[in-house]
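I have a structure I would like to understand better, so I am pasting it below and will then ask my questions one at a time.
The complex appears here minus one protein chain, its other protein chains still in place.
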Amino acid sequence: MDPAKLQALLEAVQAGSTDVDAAMAALRELPYEELGYARVDHHRALRTGFPEVIYCPGKSSAQIAGIFERLIARHDQVMATRCSPEVAQEVQAAVPDLVYHAIPRLLTKGYRAPEAPTAWIAVFAAGTADLSVAEEAAITAEMGGVGVRRVWDVGVAGIHRLLDQRHQLEGVQAVIAVAGMEGALASVVGGLTDKPVIGVPTSVGYGASFGGTAALLAMLNSCAAGLAVVNIDNGFGAGHLAARIARQAVRDFA
Amino acid sequence: MDPAKLQALLEAVQAGSTDVDAAMAALRELPYEELGYARVDHHRALRTGFPEVIYCPGKSSAQIAGIFERLIARHDQVMATRCSPEVAQEVQAAVPDLVYHAIPRLLTKGYRAPEAPTAWIAVFAAGTADLSVAEEAAITAEMGGVGVRRVWDVGVAGIHRLLDQRHQLEGVQAVIAVAGMEGALASVVGGLTDKPVIGVPTSVGYGASFGGTAALLAMLNSCAAGLAVVNIDNGFGAGHLAARIARQAVRDFA
Amino acid sequence: MDPAKLQALLEAVQAGSTDVDAAMAALRELPYEELGYARVDHHRALRTGFPEVIYCPGKSSAQIAGIFERLIARHDQVMATRCSPEVAQEVQAAVPDLVYHAIPRLLTKGYRAPEAPTAWIAVFAAGTADLSVAEEAAITAEMGGVGVRRVWDVGVAGIHRLLDQRHQLEGVQAVIAVAGMEGALASVVGGLTDKPVIGVPTSVGYGASFGGTAALLAMLNSCAAGLAVVNIDNGFGAGHLAARIARQAVRDFA
Amino acid sequence: MDPAKLQALLEAVQAGSTDVDAAMAALRELPYEELGYARVDHHRALRTGFPEVIYCPGKSSAQIAGIFERLIARHDQVMATRCSPEVAQEVQAAVPDLVYHAIPRLLTKGYRAPEAPTAWIAVFAAGTADLSVAEEAAITAEMGGVGVRRVWDVGVAGIHRLLDQRHQLEGVQAVIAVAGMEGALASVVGGLTDKPVIGVPTSVGYGASFGGTAALLAMLNSCAAGLAVVNIDNGFGAGHLAARIARQAVRDFA
Amino acid sequence: MDPAKLQALLEAVQAGSTDVDAAMAALRELPYEELGYARVDHHRALRTGFPEVIYCPGKSSAQIAGIFERLIARHDQVMATRCSPEVAQEVQAAVPDLVYHAIPRLLTKGYRAPEAPTAWIAVFAAGTADLSVAEEAAITAEMGGVGVRRVWDVGVAGIHRLLDQRHQLEGVQAVIAVAGMEGALASVVGGLTDKPVIGVPTSVGYGASFGGTAALLAMLNSCAAGLAVVNIDNGFGAGHLAARIARQAVRDFA
Amino acid sequence: MDPAKLQALLEAVQAGSTDVDAAMAALRELPYEELGYARVDHHRALRTGFPEVIYCPGKSSAQIAGIFERLIARHDQVMATRCSPEVAQEVQAAVPDLVYHAIPRLLTKGYRAPEAPTAWIAVFAAGTADLSVAEEAAITAEMGGVGVRRVWDVGVAGIHRLLDQRHQLEGVQAVIAVAGMEGALASVVGGLTDKPVIGVPTSVGYGASFGGTAALLAMLNSCAAGLAVVNIDNGFGAGHLAARIARQAVRDFA
Amino acid sequence: MDPAKLQALLEAVQAGSTDVDAAMAALRELPYEELGYARVDHHRALRTGFPEVIYCPGKSSAQIAGIFERLIARHDQVMATRCSPEVAQEVQAAVPDLVYHAIPRLLTKGYRAPEAPTAWIAVFAAGTADLSVAEEAAITAEMGGVGVRRVWDVGVAGIHRLLDQRHQLEGVQAVIAVAGMEGALASVVGGLTDKPVIGVPTSVGYGASFGGTAALLAMLNSCAAGLAVVNIDNGFGAGHLAARIARQAVRDFA
Partner (left out) sequence: MDPAKLQALLEAVQAGSTDVDAAMAALRELPYEELGYARVDHHRALRTGFPEVIYCPGKSSAQIAGIFERLIARHDQVMATRCSPEVAQEVQAAVPDLVYHAIPRLLTKGYRAPEAPTAWIAVFAAGTADLSVAEEAAITAEMGGVGVRRVWDVGVAGIHRLLDQRHQLEGVQAVIAVAGMEGALASVVGGLTDKPVIGVPTSVGYGASFGGTAALLAMLNSCAAGLAVVNIDNGFGAGHLAARIARQAVRDFA
């Protein structure tokens, strides 16, 4: 029931052309979900500034291009995740002004790193092989208006490289730790900061890493407080959550 | 190298009784961890207000009592988690003024729900069997100075009970969703709010729940953005992280 | 917003004491969940005839007794599942007229096998060790008003005992196959009937049965069409679903 | 022993050319399976109206074409599942009048959605990536003579889209819930209806979805009553079972 | 249909009091399972000499005693497996002449090692902790009339103890290899003989043995030909199968 | 040290050209494994009639061809398992007189089904997709000189097709049951015979079959006695073991 | 065949009292395992100094006492692992001079920490709950004559406590890292030293630690070179291996 219909109903009651019982019945049947939907819309408005996202796997290039076009008509920033180079090329041929980020396999419209962000996160990544996931997290957060400190190649087996970068944990509102293999980076980072930490296990590894399961379990069992975990390779989820936390913590977004 | 020793060294340089090369050598050998340790201490000071925590499993009642006494000497609030009623009784006999919370199996000193908190979280729990974990999260957050809205028995199989409580998601800075069995509560709550959401899978269930693994996997695979997950039954971890996020988002704690 | 309040609002519009815009605003704020809740209630009414259920694990005897009393006040039939003999004795001491069924560990109020049921199901169980789960399914269905044919000890390793009972598959509207170990009963029964079949894997077994996982996987991979599966040891779920299917298929319940 | 042989034996007894003992011996050796086979045939006749099905994986195009031809000779409706586009093209070149459904990867002969069905099911699918499985279920049921309401893209993270479609649960005799990732759709749908619900976990997801295992476990552990589950991606099985249930519940099929 | 009824029918045909068509109809309805059951009985007779077996878990002492009595009435040898000392004592109090074997936790009636067996098997066990399972296998085979060579404590980490016993592999018709932990005994024994080898993984071990899973997987992946595996701790199954193989290979049993 | 060398040494001692100490030293250094090797050789001789086997995965066509040539020089029958069509073609180009069996992906030299075998096995396979494994078992046994009854397409969901073939279990010395999906065939066959039964789970299936794990677990948990199991898809292992058992049971091979 | 017998045989050949063929036959029958056994004995001699070990689970107190007595008769140092306090008390009552170590649950005879060891290892343990396993490793190594530096409570979440103890890694020949939960200690220690590191995962943890599996996988996937892993909770194995490595690296043991 859209507002126009509701107004018409109430006016009919006011005018006496519909009696109270009939209006009661009509309202009882009222598909509240539509009101609910409006509230959702309102929520969405509040979230403005976060990019709209297309998850590419299982969609054809034509479908992705079509969704891009619809979203671009209404949003400044749109991004597509897990987009192979081949698909990216085809979508770019159909939709102008898209940028392809090869390492995180993202296709973006309107991406720009925020110029003078007031909210900041840090993304720590253990190895070069984790960069694809780490960049996905970083760009997601940047599209959400949050500044990102990228701290790469700080795996725990060379603990001093990590400690050298400890100052990067200051002045941010959330930290993301990206690691495959034994996933210990999240625990060590968690012990070095009292900011909220989001662990992202990656599928980097072989043998008994079981596709990232080893890192996932390690992060879930971390003895560091203040740490929560997202799905294996879910850089987008971590970037989005970290941006939520950071923006909430900064006056300018409030 | 403690500050006194460092000062003595520098004074010796100043006085000329130690030359620069010898001081260089001494400093090169300087066990930086001690300086580091000092910084850690500083960090700990910043964290003041969070309770000190004792994890009971594998410790004797005497050990737990001893640790309580040491911590009480320096901290206002101390809590022990996963404490059985039998152990609690023995520890209470040894240490005065401890309160035992039977459902979350917590033993606390100095616990009080914050009187007029400026930071708030909401804890949603799916079933009555999840209350032990949910209360652990709630009390942990309260001991961190954060107000807690407890929303119990809102499992997704009766979606309207959950929707009836949706207003509880307003005016908080973080949300915890506690659920066993299929763990779907986290996804649905995640779709109803744009606050950071922390999922806590519980071991409630039988058969193919595999001790909470089903709920854990469900939460990790949630299609809702803005959700991260802690270990099965880790109410403490969720409460601690939610309080970190909430306090950071509120001016009074900054 | 309860109906009385809604009626008052509409009457105010009709009377002109509230104008349309104000009523629009009030209705826009209307907590639709309450209407929704009413619909749920209506649904519940439609379900009348199914027993109300208490899941015992994690609840104290006092809690179970309390819930029993509340439910008995409004319902003819109430049952509690997975109730140990000790708990049952304590609850029976507090609540009169409860019957304890030792094998399926059920505690019931108002249970009676339906006298001349029009809807029927058959419950096939592979071994004597599966009877606990099978009886839980059977009694659940009977409390739902459905007749139950109990066919015990028809494991597939003695296929003729099963074939001897094949006539029991005639004249029922749904079939439950309960089996642990290799769980093959569900496949064989599924091949002998074109009724809907519900498989219930049980935790009967040892070693590589992994607590019923072997039987669960076997049933999920069955080559028989028309078969679906519930959780390990979930006799209640199977009995409830089978009764739903059977009642729907019979005019008298429609 | 076919009927002709049996009749000859009995006539020989009647005529006295075979005595009772010899007939006893012959009958004792009687391969009852042949009688049994006849009963199976009778059963099959009862099932008429359900399509014959070819499972393509592991079969060559020539084999699939051959089986199609044999089945088409005796049946109006035949369908092949999990058929790749390449194989479909080759089979279509060999067998006339086959239709290929690209999304569910089905190849059908004689498929038509029933025109004025008396039995109905609803198929709810969480995401667009689940459509392949959902369509397999829908077309299977339609080939079984049952009307299908397709309700797509109603994942639980946007609960209002799902609630908006709740009316689709009215007037059907069975519901299928198709979901990958966290598989929560089945629980929520199960809480909204008292129709039999069949959950179909899909392999949609990545990382800790473990090829659909997360969704499978979630559905098996659902706190909603009246729900059973089929194998991951088994749209055919769900469609077939739902059609069985729905047809049984409707007079016209009885 | 029992033989008497069948004979009566045929006599009626012979006598002309029943015509062929009526007899045809009666026979078509004949519950062939009963004939089938007879064949099963016949098979059972062929198997005479193998002990009847009672699986104790999940049965009360009274039930076990009752089954013992019924079986003893018709069989010389009866055995009960996985019987705890407490249960054994209670059953022995009720049933005379039972012998309890503490290590394999067997309760037997009529057990005697065969005096001059013509068929032989060898049972190799890796460690003393595996003896419970190994003895269960050995006594099962002996009750089946087969001689057993017991070769204990020949784990592969001391390969020479095993090689020293290699002559025990000569002159037997089947070999059982019982091992927990890494389960390598089966592979090494399988490489030393060309007799059929049955591997029995045991649950002996801790940590990553996962209750015998490590040994089970090792045996299933053995590079030795001529080896098959039974369930974890299934000494009975191995003993029974080995006795089948050995008896079949020896003229005296043919 | 081969016998010739040993004889030469002893003759030198006898002749006095080597004294006792030197012979002692030579013998002390004697690699006793070579004696052992001789015993192995002897064993191998006893096994004559079994084919030599090449496991293809991980070997190049050239390597496979080379091994074929070496083995053909000394053996009448050689076979290569898991050989892709492409590799087979290359090997056949290099080695004359090889036959490729496309379904079981075997490449054989000197294969002929035994003409009038005295030992027999039966191979039961559940579905057409299991034929690759079943044929590997059958041909392996035939190359071992054993007759094979092939009983295809007797899955348990159509139990009568299986019962119709029950007579095939008579007159054989061992039975192989090959099945994927729920793997129930092994249990049912195991209940129909008292011959040794070898179960071969196959990787046929999808979703929760987990590459054959469901069938493997089902067979390991079978309630049928007299059944043991080989690795998933290990048709060769089953065929080899069944042939061992069958040949041993028949006088002509003794 | 001992050397004396061999010499006699050769002298007989030399003397002509045994001809070559008879000697050939005798040597062919030579039980080489006995020679092998002698070599094993020799090896054992080389190993002198390592304690003899009794693994208690599955053995009665009487059995353990008996084995202790036999071993004490020939060895200075004997130890029993995984010995509960109750069993220890009973064994101590039967065997004099045994010492019970409550934390590692060891029962030892002749244990003394080496007085002035030349070989050293370091044992790092993450948490107090890991001490049971860490002490088992330490005492095992000490009984092997190696000095042990115990470094407790250096979990990675407080990285500075660990770095403070880094000097303990100097001057040892092997390092053991003991950790439960996320097991990250092994990786960090592995990155701080170039000594051989042995990781011991412990079962300390809950939920998704799966009994130590998380720590085990983490250690196996460590990005640190020079690290190998033993079974969960296997302190004995780690202590034994570390002592082997350390003793080998030090002249005094060579």
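All chains are identified by letter, namely A, B, C, D, E, F and G, in their written order; residue positions are counted from 1 within each chain.
In this text, a contact is a pair of C-beta atoms (placed from the backbone, for glycine too) under 8 Å apart; a residue touches a chain by one contact, two chains touch by 3 or more.
The structure displayed is predicted, hence computed values, not measured ones.
**Student:** Touch partners of the unshown chain, restricted to the chains that are shown, please.
**Tutor:** A, B, E, F, G
**Student:** If I consider the whole complex, including the chain that's not displayed, which of E:Leu10, E:Met219 or E:Ala238 touches that chain?
**Tutor:** Touching the chain that is not displayed is residue E:Met219.
**Student:** In the complete assembly, which of G:Thr108, G:Gln168 or G:Asn231 touches the absent chain?
**Tutor:** In the full complex, the listed residue that touches the missing chain is G:Asn231.
**Student:** Provide the residue numbers of subunit A that touch the chain removed from this figure.
**Tutor:** Looking at subunit A, the ones touching the missing chain are residues 128-129, 158, 160-161, 163-164, 166-167, 204, 206-209.
**Student:** Which parts of subunit E are in contact with the chain that was left out?
**Tutor:** 126-127, 155-159, 163, 180-184, 187-188, 190-192, 205, 207-210, 213-215, 217-225
**Student:** In the full complex, which bits of subunit F touch the chain not displayed? Write them out.
**Tutor:** That gives, for subunit F, the contact residues 31-34, 36-37, 40, 55, 57-59, 201, 203, 211-213, 216, 231-234.
What we mean here is this: only the chains that are shown with their structure count from here on.
**Student:** Computing the C-alpha centre of each chain, which chain sits at the greatest distance from subunit D?
**Tutor:** That would be chain G.
**Student:** Can you give the whole-Å distance between the Cα centres of subunit C and subunit E?
**Tutor:** 39
**Student:** Can you compute the centre-to-centre distance for subunit B and subunit E, using the mean CA position of each chain? Integer Å is fine.
**Tutor:** Distance between chain centres, rounded to whole Å: 55 Å.
**Student:** I need the residues of subunit G touching at least two other chains; which ones are they?
**Tutor:** 32, 36, 158, 163, 207-209, 213 - these are the residues of subunit G that touch more than one other chain.
**Student:** Considering every pair of chains, which are in touch?
**Tutor:** A-B, A-C, A-D, A-G, B-C, B-D, B-G, C-D, C-E, C-F, D-E, D-F, E-F, E-G, F-G
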